[in-house]
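Removed: one protein chain of the complex. Kept in place: all other protein chains.
So, chain A:
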Amino acid sequence: MTSIGTGYDLSNSVFSPDGRNFQVEYAVKAVENGGTAVGIRCKDGVVLAVEKIITSKLLKPGANRRISTVDRHVGIVSAGLAPDGRHFVSRARDEASSWRSVYKGPIPISALANRLGSYVQAYTLYSSVRPFGVTSILGGWDSEAELAVDGQVGSGPQSGAGGKVKGAKSGGPGLYMIEPSGLYWGYYGAATGKGRQAAKAELEKLDLASEKLSLHDAVKEAARIIYVAHEDNKDKEFELEMSWISSLEGPTKGRHEEVPKELLEEAERAARRALEGDDEDEEEGAKGNEQMEE
């Protein structure tokens, strides 16, 4: 970077003459070294997945979780500095809880993303703090059911409320990615961390905007994408962690939960098979080229 050493990278709250905040850009570098994390949004739910690089043989497999539950219906996975991610999750839980105490109901995913975006942005403004060294993927499900006010008694007319409009907006999946600058967008598929380029390329192939992919297939795709993204980092071992949130009719009934062990293992087997298949194709392709040259 040409601007290194010019003095504009020493503090937050100081712009460089061309309008950049270098501390934020360095935070993005920290994220780019982290294990790959992806999120997939489908019509009937959201999947979160993360590649956990095994830094020591002494670490207990399955412990040291990287995906956290924020509220019953929301989960967060982040890439970058793990302690920053934990602090971020803690703030997310506070926001979700504060919403509940005021409005007596679950926080909408969009509102949580907005509040967290504002929180992260505030860490780019002051010289006394450094920006978050994480990019976080926030996934959740806004209930499609009619929500009661927490603690209310009674349920209104037996025949239900009158005057409901068919097709009125009501709940559904939510997937957002929040960057160290505080920038956040809503996504069909989101990827961050070391293998994000490969992961994004794979996500784009899924045509998520058409909403044809089922949640179950999305679990398998998420596993495969983490395996694909790991290909460039093959010398290091990794563990796959996945969670999901389904619709109220789906397997998790609108809650954020770990993907069950059997399904996770099935998805990992399918991911390895898919990768081995790719390798064979490549070998065949190579042979083909040789034959052409003969």
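Throughout what follows, a residue touches a chain if its C-beta (ideal position, glycine included) is under 8 Å from a C-beta of that chain, and two chains touch if they have at least 3 such contacts; residues count from 1.
Everything below uses one rule, namely that contacts and distances are computed from a predicted model.
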Name of the absent chain as recorded in UniProt (options "Ribonuclease", "Origin recognition complex subunit 3", "cyclin-dependent kinase" or "Proteasome subunit beta"): "Proteasome subunit beta"
Per the touch definition above, residue among A:K29, A:R65, A:K104 or A:K212 touching the missing chain: A:K104
Chain not shown: contacting residue from A:K60, A:K164, A:K234 or A:K261: A:K164
Where the unshown chain meets chain A, residue by residue: 102-105, 108, 110-111, 114, 146-165, 168-170
